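Left out: one protein chain. Kept in place: all the others.
Up next is subunit A:
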């Protein structure tokens, strides 16, 4: 075991999957010789050859369409969209093509495609790099949307995504790429998709979150503990489809819940989570379902993003309000 950053964990997962199965193909803008703009694919082309790891022209729809066509020919494509803000260019191929192919063909054609993409705030990127657009893809039947919150999860979830016969959008938060290290086993391992994870057990309040906000929730839980409040942190990991059972089990235990996301209030999957809780656990609640999300403006200009993004302090404050409701 070694302590790895998330970017290293992702790199290792890709390398192992490329070696395990020659049908796995990694491609996108600058992922080849350059090793990716974040080094996620560093060394993979040298190690596995240009047939398996290659650069593409600069065109997102072309990249995802290429993935669809390669999947028809029996490959397992792992295309990259450099920043998820550029999803719009490829929305038809993602939502109307890849996501629907299994359904459209009456179950004849599998779509084992894993679309990797970087997103998330806190690292002062230019416009359209950091937007939290998981809510858009979470609304598309046929897709899975996976968002790891730590290096360990990133490796196991990425391997599971690549091995999944259905399409997966795998979103990697840029602030998590190098901001933390974690013990990550050298050997291959998988983490089940469609399954949330209780990252910290607690009894007074449930914090349901995903992505970078899980780390803020864990920090908030530490602080709340000092005030005698025991917070349980549920990490969705797969934000679509949502694992209802794990959320409901936690909420039924604590009776109080805050749904925390980095996306704007009108975006993300927080609204969906809140609705599930309201529909299926209302009699267990002794406070309203609370939500923490970013303001409903366009993503902040980078000089102001720390003020705009939700953080630990917001979570602590809201948790005290709800506990004392």
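List of remarks:
Note that in this section a contact is a pair of C-beta atoms (placed from the backbone, for glycine too) under 8 Å apart; a residue touches a chain by one contact, two chains touch by 3 or more; residues count from 1.
Simple rule for what comes next: contacts and distances are computed from a predicted model.
For the chain that is left out, the UniProt protein name among "Energy-coupling factor transporter transmembrane protein EcfT", "NADH-quinone oxidoreductase subunit N", "Pyruvate dehydrogenase E1 component subunit alpha" or "Light-independent protochlorophyllide reductase subunit N" is "Pyruvate dehydrogenase E1 component subunit alpha".
In the complete assembly, the contact with the undisplayed chain comes from A:165, out of A:165, A:227 or A:306. From the options A:70, A:198 or A:285, the residue with contact to the unseen chain in the full assembly is A:70. Looking at A:138, A:242, A:309 or A:322, the residue that reaches the missing chain in the full complex is A:242. Listed for subunit A, the residues touching the missing chain in the whole complex are 51, 56-57, 59, 61-62, 64-75, 92-93, 96-97, 101-111, 141-142, 144, 164-166, 193-195, 238, 241-245.
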